[in-house]
Every structure is written in structure tokens, then in C-alpha cells.
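For reference, the structure discussed in these notes is given below.
A protein chain is absent from this complex, but the other protein chains hold their places.
And now, chain A:
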Amino acid sequence: MQRIRNSAWGLLDLLCAGAAGVRSGRPTATRRPLSSGQEPLKKTPLFDFHQSHGGKMVPFAGWSLPVQYRDSHLESHLHTRRHCSLFDVSHMLQTKIFGKDRVKLMESLVVSDIAELKPNQGTLTLFTNEEGGIIDDLIVTNTSDDYLYVVSNAGCREKDMALMQNKVSELKSAGCDVNLEVINNALIALQGPSAAQVLQAGVADDLRKLTFMTSAMMDVFGIPGCRVTRCGYTGEDGVEISVPAEKAIHLAEVLLENKEVKLAGLAARDSLRLEAGLCLYGNDIDEHTTPVEGSLSWTLGKRRRAAMDFPGAAIVIPQMKGRLARKRVGLTSTGAPIRQHSLIMNTEGAVIGEITSGCPSPCLKKNVAMGYVDGGYSKIGTPLLVEVRKKQQEAVVSKMPFVPTRYYTSK
């Protein structure tokens, strides 16, 4: 997500098309969406649907997506925590890895124990490079239909595709049986405490059995061939529904008929994930961050650690002992909100890190942020200072998630 700095009312540029549309009643479709590279932005199957529901469209990772609709950002965020919200996440890359050697392929690229995934179980994992840097974060699910279902970030689409396809070619030349296919479905996230109840009305499967990080194929509101995964990016219970593109608008409209459901865009998506302590690739983790520095050691599979057989293992595993030069931590503060790129200092005023994400938390009555600090300052409760517009604000290292998560773990 962009941080607006340097230009006065830069946010205005971003939203003026939308604001103008709201004021004049003119649909924002009259403006041809362009990315900063002047290539036309990609549209998801729900593009027209967003516009007709008052979506303010903005460029994001090469796609035209709604940043919010008619409700304010705060209203949308809070509605998700109290009821449920529908997000279009079709920009993310969905792929299918199949063939006898699919697990071998996936394990050659990621840090997790993929072979140990139970049927229909998924996990968050990381593609790493030879220096142990994170190429992307993604979810891999071991489907009971003989393929791995992979969902990765839109902003990393090209490099992830190249990474996976090169590995497919390499393994095939070595005589392996493996292949990759892009799934051109829409992806709709329904997130919030009433999401499961809303969805249950349209599926025959008992969703009480679909626990956090499990997945199943099912007919959804009469649409065959949908994959429903109990996961999301908000910290709430919820699902992501992979639906054939030509049925996406129909599904969104049916879901919206339930008065529990409201539409939510990128703005709410970002403040929700930040409250949940979830990383945004590109902001909080990148190719210069290892899983240990990123406080994501839990993604490293037990077997993989012992075997040291994931890319960059020789650098990453030793980091688990000893002090780190930089470590991702959560911070909370009151006063002026802390934003990306602000410097972090110790109480003596020496710079010891930088903020990577931050916003005022709509739920918590304070500011929340993530950043990297010298490992010696990473203990919960450590008092620090953050520079905000040339003033130093007090902040404290805090546990994440900032808002308790409510994943459906069936206990």
C-alpha cells in the first residue's frame, strides 16, 4: 500500500477520480485506468461490479482494484470485525502443481514440510533464494485431488511464475513427472465472525468441519467447481472462494444479498491485516529479509531445518541462534500515527531501525506498526522512540497480533 509523502494532498490524486465520481454521479469508468508505467491496468472479473457499487478504483500491483466503496474506511474495517466483508482478491496468482513429483518441486522452492501436509490441509510458506531472502509469501494446500493449490501475491506474479516454471522444466529434464497450470478463476474473500454462517446458507457441506487452513471443492450457491479455503488476511474467521470467472459477479451479488455482508476494499484490507500482525510482502518482508529476521521461523519445517535442504538454509538456520542485526517487531504508541519509513530510535536517541508498516488501529484506540530493530531491542515491552515529522514519539515493542485473532481452529 502507498504511503503518501512529499506531495501535498497526494492522497487527493489517488482518490480524486473516485471523489469526483461520487460528487457528480459520473461513473469512474470514464477514466481509463492506467498504471504509473502507462500500461493499461488489469481488471478482475468483478471490475464492473465494483464500479456499479460505488468502488473507488486505484492501481495496485498492475491491477485496477477498489480502495473503498461508499462506506468510509473506518466503517468498512469495523464492519468486518463485527459482521463480515467481501473482498475481491482475484489479483492474486492461483496455480495448480500436479504430477507425482509435485511435492518434490514445491519443497525445492519453499521452507515448509509440504510432504507432511494432511489431505486438504494448507500452510503459509515462503519462497526463498540462495541468500535466504524471501522471494514471496504464499499458501500451499495439499488437495485431495492430486494437486497442490498455490496462492501467491499479485505483485510477485512474474517472478513467482518464472521461479515455478523454471523448476518444472529443470525437474522434467531430470525425468520427473510434474506440471504447472494457472487457475484463471476469480477469488473472493469473505471475512468476519458471520462469514461461515453466510456461506453455510449456500453450501451443502457442513462448514463446521472445514477448519482453519483446510480446503474443499464444493458447489457454492449453485455454482459448481468452487474451491473454498478457510483462510484469509484479516485475523477473523473466513474463507477464500475460488470461483469460475464467469460466475464471479453472480456469486458476489448473491453474497451481498445477505445483510450481514458489505463490500470492502484495499484500505480496510490493509488496516485489518496490520491489526492481525500479518506481513505485507514488499513492505514488511522482501528479498533482503530472511524468515528468521522476519519473525517467521515458524514457517520453517521441522524436517527441513534438520535437513537444511531449502534454498538459503545455510544462512537462515544459524540465524536461529545468536543475536540478529535486525528483527521484525510490533510497536504500539499513542499520539501521531506511526507510518512506513519512520526511523526507530532507542531511548538515547540512536537510530536502531525503521518502521515498515503502520496505521491508527480502528479497534484499539492507539497506533500499531511493524518495523525492524536491532535484535537487542526486540523484547516485548522495550521502550523506543519513533520519529514522526521531526518529533520523537514514544512507542513500545508489543506482541502481535495486536487484535486477537479468531481463526476457526475447531477446539
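Following the convention adopted for this analysis, a contact is a pair of C-beta atoms (placed from the backbone, for glycine too) under 8 Å apart; a residue touches a chain by one contact, two chains touch by 3 or more; residues count from 1.
Methods note: contacts and distances are computed from a predicted model.
J.: According to UniProt, what is the chain that's been left out of this complex called? Choose from "Pyruvate dehydrogenase E1 component subunit beta", "Tubulin epsilon chain", "Glycine cleavage system H protein" or "Integrator complex subunit 13".
T.: "Glycine cleavage system H protein"
J.: Return the single residue from A:175, A:349, A:381 or A:404 that touches the missing chain.
T.: Checking each option in A:175, A:349, A:381 or A:404, the one touching the absent chain turns out to be A:349.
J.: Kindly state which of the options A:64, A:271 or A:398 is in contact with the chain not pictured.
T.: If we include the chain that is not displayed, A:271 is the one touching it.
J.: Which listed residue (A:42, A:73, A:157 or A:273) would be found touching the missing chain in the intact complex?
T.: A:73
J.: In the full complex, which bits of chain A touch the chain not displayed? Write them out.
T.: Residues 1-5, 8-12, 15-17, 19-20, 22-24, 68, 70, 72-75, 77-78, 267, 270-271, 334-337, 339, 345, 349, 351, 359-360, 362, 365-366, 387, 389-392 of chain A touch the chain that is not shown.
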